[in-house]
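One chain of protein is taken out of this complex; the other chains stay put.
Up next, chain A:
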Amino acid sequence: MRLRTKEYEAYLFILPALSMLIVILGFPFVMAILMSLNLAWVKSSLLGFTFENYSRLFRDRVFYNDLIVTLSFVLPTVGFHLLLGLGVALLLNMEIKARRFFRVVAILPWTIPDVIAGLIWRFMFDPLSGIINSVLARLNLIQLPITWLSDARLALPSVVFAEIWRGYPFVMLLLLAGLQSIPQGLYEAAKIDGASAWKRFWHISLPNLSRIIMIAFTLDFIWECRRFGLVYNMTGGNPGHATEVLSLYVYKNFFIFFNFGYAAAIAVVLALIMMIISFPYLKASMKEL
(Lines give C-alpha, C1' and ligand atoms only; values in the text may rest on other atoms or scores of the structure.)
Protein backbone atom coordinates (compact mmCIF):
# COMPACT_ATOMS: atom_id res chain seq x y z
CA MET A 1 0.00 0.00 0.00
CA ARG A 2 1.30 3.43 -0.85
CA LEU A 3 0.36 6.94 0.03
CA ARG A 4 -1.08 8.77 -2.93
CA THR A 5 -1.08 12.27 -1.54
CA LYS A 6 1.17 15.14 -2.53
CA GLU A 7 2.99 13.59 -5.44
CA TYR A 8 5.53 16.39 -5.63
CA GLU A 9 6.95 15.35 -2.24
CA ALA A 10 8.21 12.15 -3.81
CA TYR A 11 10.41 14.13 -6.18
CA LEU A 12 11.90 16.01 -3.23
CA PHE A 13 12.95 12.74 -1.66
CA ILE A 14 14.44 11.42 -4.87
CA LEU A 15 15.95 14.65 -6.16
CA PRO A 16 19.34 14.50 -4.36
CA ALA A 17 20.05 10.97 -5.54
CA LEU A 18 18.76 11.64 -9.02
CA SER A 19 20.78 14.79 -9.53
CA MET A 20 23.97 13.04 -8.43
CA LEU A 21 23.23 10.20 -10.79
CA ILE A 22 22.67 12.56 -13.70
CA VAL A 23 25.73 14.71 -13.07
CA ILE A 24 28.23 12.02 -12.12
CA LEU A 25 27.03 9.03 -14.12
CA GLY A 26 24.73 10.36 -16.81
CA PHE A 27 26.90 13.21 -17.97
CA PRO A 28 30.14 11.19 -18.29
CA PHE A 29 28.15 8.44 -20.00
CA VAL A 30 26.88 10.83 -22.67
CA MET A 31 30.34 12.38 -22.93
CA ALA A 32 31.88 8.95 -23.47
CA ILE A 33 29.49 8.22 -26.32
CA LEU A 34 30.15 11.59 -27.91
CA MET A 35 33.90 11.09 -27.51
CA SER A 36 33.70 7.67 -29.10
CA LEU A 37 32.03 9.29 -32.11
CA ASN A 38 34.73 11.99 -32.34
CA LEU A 39 31.95 14.52 -32.11
CA ALA A 40 33.12 18.01 -32.87
CA TRP A 41 31.48 21.38 -32.70
CA VAL A 42 32.33 23.01 -36.00
CA LYS A 43 32.23 26.78 -35.58
CA SER A 44 29.68 26.48 -32.76
CA SER A 45 27.01 25.21 -35.11
CA LEU A 46 27.07 21.91 -36.96
CA LEU A 47 28.09 18.70 -35.27
CA GLY A 48 30.45 16.47 -37.12
CA PHE A 49 30.89 12.86 -36.12
CA THR A 50 32.55 9.72 -37.44
CA PHE A 51 32.42 6.03 -36.72
CA GLU A 52 36.17 5.88 -37.16
CA ASN A 53 36.79 4.60 -33.63
CA TYR A 54 34.32 1.79 -34.06
CA SER A 55 35.64 0.73 -37.46
CA ARG A 56 39.11 0.78 -35.94
CA LEU A 57 37.92 -1.75 -33.37
CA PHE A 58 37.29 -4.25 -36.15
CA ARG A 59 40.85 -3.94 -37.40
CA ASP A 60 42.49 -3.97 -33.96
CA ARG A 61 44.03 -7.34 -33.15
CA VAL A 62 44.63 -6.31 -29.56
CA PHE A 63 40.94 -5.57 -29.18
CA TYR A 64 39.99 -9.02 -30.47
CA ASN A 65 42.58 -10.57 -28.21
CA ASP A 66 41.34 -8.63 -25.19
CA LEU A 67 37.73 -9.46 -25.95
CA ILE A 68 38.61 -13.15 -25.92
CA VAL A 69 40.73 -12.70 -22.78
CA THR A 70 37.80 -10.97 -21.07
CA LEU A 71 35.41 -13.79 -21.92
CA SER A 72 37.97 -16.44 -20.98
CA PHE A 73 38.39 -14.66 -17.68
CA VAL A 74 34.73 -13.97 -16.92
CA LEU A 75 33.01 -17.19 -17.99
CA PRO A 76 35.16 -19.74 -16.09
CA THR A 77 35.28 -17.43 -13.07
CA VAL A 78 31.51 -17.04 -12.91
CA GLY A 79 30.99 -20.74 -13.61
CA PHE A 80 33.26 -21.83 -10.78
CA HIS A 81 31.78 -19.21 -8.48
CA LEU A 82 28.37 -20.79 -9.01
CA LEU A 83 29.63 -24.36 -8.59
CA LEU A 84 31.76 -23.70 -5.52
CA GLY A 85 29.19 -21.32 -4.10
CA LEU A 86 26.43 -23.87 -4.44
CA GLY A 87 28.56 -26.64 -2.94
CA VAL A 88 29.61 -24.63 0.08
CA ALA A 89 26.10 -23.21 0.56
CA LEU A 90 24.72 -26.77 0.66
CA LEU A 91 27.36 -27.72 3.24
CA LEU A 92 26.62 -24.73 5.44
CA ASN A 93 22.89 -25.32 5.20
CA MET A 94 23.26 -28.70 6.90
CA GLU A 95 22.97 -29.30 10.60
CA ILE A 96 26.62 -28.99 11.52
CA LYS A 97 28.54 -28.11 14.63
CA ALA A 98 30.44 -24.82 14.78
CA ARG A 99 28.28 -23.49 11.96
CA ARG A 100 29.05 -19.90 12.93
CA PHE A 101 32.79 -20.54 12.66
CA PHE A 102 32.53 -22.24 9.28
CA ARG A 103 30.33 -19.46 8.00
CA VAL A 104 32.80 -16.77 8.99
CA VAL A 105 35.67 -18.64 7.38
CA ALA A 106 33.64 -19.29 4.25
CA ILE A 107 33.11 -15.59 3.70
CA LEU A 108 36.64 -14.34 4.43
CA PRO A 109 38.15 -14.25 0.90
CA TRP A 110 35.41 -11.97 -0.29
CA THR A 111 35.99 -9.40 2.48
CA ILE A 112 39.39 -8.28 1.25
CA PRO A 113 39.71 -5.76 -1.60
CA ASP A 114 40.39 -7.33 -5.00
CA VAL A 115 43.44 -5.09 -5.33
CA ILE A 116 44.99 -6.81 -2.33
CA ALA A 117 43.85 -10.27 -3.36
CA GLY A 118 45.72 -9.62 -6.62
CA LEU A 119 48.90 -8.89 -4.67
CA ILE A 120 48.61 -11.93 -2.41
CA TRP A 121 48.15 -14.25 -5.38
CA ARG A 122 50.91 -12.57 -7.36
CA PHE A 123 53.18 -13.39 -4.44
CA MET A 124 51.84 -16.93 -4.12
CA PHE A 125 52.48 -17.53 -7.83
CA ASP A 126 55.94 -15.93 -7.66
CA PRO A 127 58.39 -18.41 -9.26
CA LEU A 128 61.05 -18.15 -6.53
CA SER A 129 59.54 -16.72 -3.35
CA GLY A 130 56.00 -18.02 -3.91
CA ILE A 131 54.38 -20.76 -1.93
CA ILE A 132 52.83 -22.63 -4.84
CA ASN A 133 56.17 -23.56 -6.42
CA SER A 134 57.52 -24.22 -2.95
CA VAL A 135 54.83 -26.83 -2.28
CA LEU A 136 55.28 -28.39 -5.71
CA ALA A 137 59.07 -28.51 -5.28
CA ARG A 138 58.85 -30.04 -1.82
CA LEU A 139 56.54 -32.73 -3.16
CA ASN A 140 59.10 -33.32 -5.94
CA LEU A 141 56.47 -32.55 -8.56
CA ILE A 142 58.63 -29.97 -10.32
CA GLN A 143 62.37 -29.75 -10.90
CA LEU A 144 62.51 -26.13 -12.01
CA PRO A 145 60.30 -23.32 -10.75
CA ILE A 146 57.26 -22.67 -12.94
CA THR A 147 56.90 -19.09 -14.14
CA TRP A 148 53.14 -18.94 -13.63
CA LEU A 149 52.50 -15.30 -14.35
CA SER A 150 55.06 -14.68 -17.08
CA ASP A 151 54.12 -17.72 -19.15
CA ALA A 152 51.57 -16.72 -21.80
CA ARG A 153 49.63 -19.99 -21.41
CA LEU A 154 49.62 -20.14 -17.61
CA ALA A 155 49.07 -16.48 -16.77
CA LEU A 156 45.35 -16.26 -17.50
CA PRO A 157 44.41 -19.52 -15.74
CA SER A 158 46.40 -18.30 -12.73
CA VAL A 159 44.47 -15.03 -12.64
CA VAL A 160 41.19 -16.92 -13.00
CA PHE A 161 42.24 -19.20 -10.15
CA ALA A 162 42.83 -16.20 -7.90
CA GLU A 163 39.52 -14.57 -8.75
CA ILE A 164 37.62 -17.82 -8.22
CA TRP A 165 39.01 -17.88 -4.69
CA ARG A 166 38.19 -14.26 -3.99
CA GLY A 167 34.73 -14.00 -5.45
CA TYR A 168 32.87 -17.24 -4.76
CA PRO A 169 31.76 -16.42 -1.17
CA PHE A 170 29.40 -13.74 -2.45
CA VAL A 171 27.59 -16.21 -4.68
CA MET A 172 27.61 -18.66 -1.78
CA LEU A 173 25.93 -16.07 0.48
CA LEU A 174 23.15 -15.47 -2.01
CA LEU A 175 22.57 -19.18 -2.59
CA LEU A 176 22.65 -19.94 1.14
CA ALA A 177 19.96 -17.34 1.76
CA GLY A 178 18.00 -18.88 -1.08
CA LEU A 179 18.33 -22.37 0.40
CA GLN A 180 17.18 -21.13 3.78
CA SER A 181 14.06 -19.62 2.30
CA ILE A 182 12.88 -23.00 0.93
CA PRO A 183 10.15 -24.34 3.23
CA GLN A 184 11.43 -27.37 5.21
CA GLY A 185 8.07 -29.06 4.73
CA LEU A 186 8.91 -29.73 1.08
CA TYR A 187 11.91 -31.81 2.12
CA GLU A 188 9.97 -33.64 4.82
CA ALA A 189 7.24 -34.57 2.36
CA ALA A 190 9.78 -35.77 -0.20
CA LYS A 191 11.53 -37.85 2.43
CA ILE A 192 8.28 -39.55 3.40
CA ASP A 193 7.74 -40.34 -0.27
CA GLY A 194 11.18 -41.97 -0.25
CA ALA A 195 13.08 -39.44 -2.38
CA SER A 196 16.87 -39.78 -2.13
CA ALA A 197 19.08 -36.85 -1.10
CA TRP A 198 20.09 -36.38 -4.74
CA LYS A 199 16.48 -36.33 -5.88
CA ARG A 200 15.55 -33.86 -3.18
CA PHE A 201 18.36 -31.60 -4.36
CA TRP A 202 17.46 -31.96 -8.02
CA HIS A 203 13.69 -31.61 -7.69
CA ILE A 204 13.33 -29.27 -4.72
CA SER A 205 16.48 -27.24 -4.07
CA LEU A 206 17.49 -26.45 -7.65
CA PRO A 207 14.06 -25.37 -8.99
CA ASN A 208 13.51 -23.20 -5.93
CA LEU A 209 16.91 -21.64 -6.37
CA SER A 210 16.56 -20.92 -10.08
CA ARG A 211 15.60 -17.30 -9.60
CA ILE A 212 18.40 -16.55 -7.19
CA ILE A 213 20.91 -18.40 -9.37
CA MET A 214 19.91 -16.08 -12.22
CA ILE A 215 20.45 -13.06 -9.97
CA ALA A 216 23.80 -14.35 -8.73
CA PHE A 217 24.94 -15.16 -12.27
CA THR A 218 24.03 -11.72 -13.57
CA LEU A 219 25.53 -9.73 -10.71
CA ASP A 220 28.69 -11.79 -10.78
CA PHE A 221 28.97 -11.55 -14.57
CA ILE A 222 28.66 -7.76 -14.42
CA TRP A 223 31.21 -7.46 -11.64
CA GLU A 224 33.72 -9.74 -13.32
CA CYS A 225 33.34 -7.92 -16.64
CA ARG A 226 34.46 -4.71 -14.96
CA ARG A 227 37.13 -6.33 -12.79
CA PHE A 228 40.17 -4.07 -12.80
CA GLY A 229 42.18 -3.97 -9.57
CA LEU A 230 42.91 -7.69 -9.32
CA VAL A 231 44.28 -7.99 -12.86
CA TYR A 232 46.07 -4.65 -12.67
CA ASN A 233 47.99 -5.75 -9.60
CA MET A 234 48.49 -9.39 -10.44
CA THR A 235 49.83 -9.12 -13.99
CA GLY A 236 49.02 -5.66 -15.34
CA GLY A 237 47.78 -7.45 -18.47
CA ASN A 238 51.17 -9.09 -19.13
CA PRO A 239 52.82 -11.13 -20.56
CA GLY A 240 52.16 -9.53 -23.95
CA HIS A 241 48.41 -9.07 -23.80
CA ALA A 242 47.78 -12.53 -22.37
CA THR A 243 45.80 -11.32 -19.35
CA GLU A 244 44.72 -7.93 -20.63
CA VAL A 245 40.98 -7.69 -19.99
CA LEU A 246 39.03 -4.98 -21.80
CA SER A 247 38.74 -2.73 -18.74
CA LEU A 248 42.53 -2.63 -18.58
CA TYR A 249 42.77 -1.84 -22.30
CA VAL A 250 40.32 1.04 -21.89
CA TYR A 251 42.35 2.37 -18.99
CA LYS A 252 45.60 2.15 -20.97
CA ASN A 253 44.08 3.84 -24.00
CA PHE A 254 42.75 6.67 -21.91
CA PHE A 255 45.41 7.36 -19.33
CA ILE A 256 48.57 6.04 -20.98
CA PHE A 257 48.09 6.42 -24.77
CA PHE A 258 45.62 9.36 -24.48
CA ASN A 259 43.39 7.93 -27.21
CA PHE A 260 40.24 9.30 -25.59
CA GLY A 261 37.86 8.55 -28.44
CA TYR A 262 39.14 5.05 -28.96
CA ALA A 263 39.11 4.27 -25.22
CA ALA A 264 35.49 5.42 -25.07
CA ALA A 265 34.53 3.22 -28.04
CA ILE A 266 35.99 0.12 -26.36
CA ALA A 267 34.22 0.98 -23.12
CA VAL A 268 30.91 1.40 -24.94
CA VAL A 269 31.31 -2.08 -26.43
CA LEU A 270 32.08 -3.49 -22.98
CA ALA A 271 28.99 -1.80 -21.56
CA LEU A 272 26.87 -3.23 -24.39
CA ILE A 273 28.05 -6.77 -23.64
CA MET A 274 27.14 -6.30 -19.99
CA MET A 275 23.73 -4.88 -20.84
CA ILE A 276 22.82 -7.72 -23.17
CA ILE A 277 23.71 -10.33 -20.56
CA SER A 278 21.86 -8.59 -17.77
CA PHE A 279 18.70 -7.87 -19.75
CA PRO A 280 16.71 -10.84 -18.34
CA TYR A 281 17.67 -9.76 -14.83
CA LEU A 282 16.60 -6.17 -15.43
CA LYS A 283 13.29 -7.36 -16.83
CA ALA A 284 12.68 -9.67 -13.89
CA SER A 285 13.56 -6.94 -11.39
CA MET A 286 11.11 -4.57 -13.02
CA LYS A 287 8.27 -6.98 -12.39
CA GLU A 288 8.92 -6.71 -8.66
CA LEU A 289 8.07 -3.02 -8.56
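One rule holds for everything that comes next: contacts are C-beta pairs under 8 Å (C-beta built on N, C-alpha and C of every residue); 3 or more make two chains touch, one makes a residue touch a chain; residues count from 1.
We take it that contacts and distances are computed from a predicted model.
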| item | value |
| --- | --- |
| Complex member absent from the view - protein name from UniProt, among "Phosphonate-transporting ATPase", "Probable tRNA sulfurtransferase", "Glycine dehydrogenase (Decarboxylating) beta subunit" or "Carbohydrate ABC transporter permease" | "Carbohydrate ABC transporter permease" |
| Chain not shown: contacting residue from A:Leu67, A:Val88, A:Val160 or A:Ala242 | A:Val88 |
| Residue of A:Ile131, A:Ala152, A:Ala189 or A:Leu206 in touch with the missing chain, whole complex considered | A:Ile131 |
| Residue touching the undisplayed chain, where the options are A:Ile24, A:Leu83, A:Ala152 or A:Ala189 | A:Ile24 |
| Touch residues of chain A, complete complex, unshown partner | 1-4, 6-7, 9-14, 16-18, 20-21, 23-29, 31-32, 35, 87-88, 91, 93-96, 102-109, 111-117, 119-124, 126, 128-131, 133-134, 137-138, 145, 165, 169-170, 173-174, 176-178, 180-181, 184, 187, 200, 212, 215, 222, 225-226, 228-229, 232-233, 246-247, 250-251, 254-255, 260, 263-264, 267-268, 270-271, 274-275, 278, 282, 285-286, 288-289 |
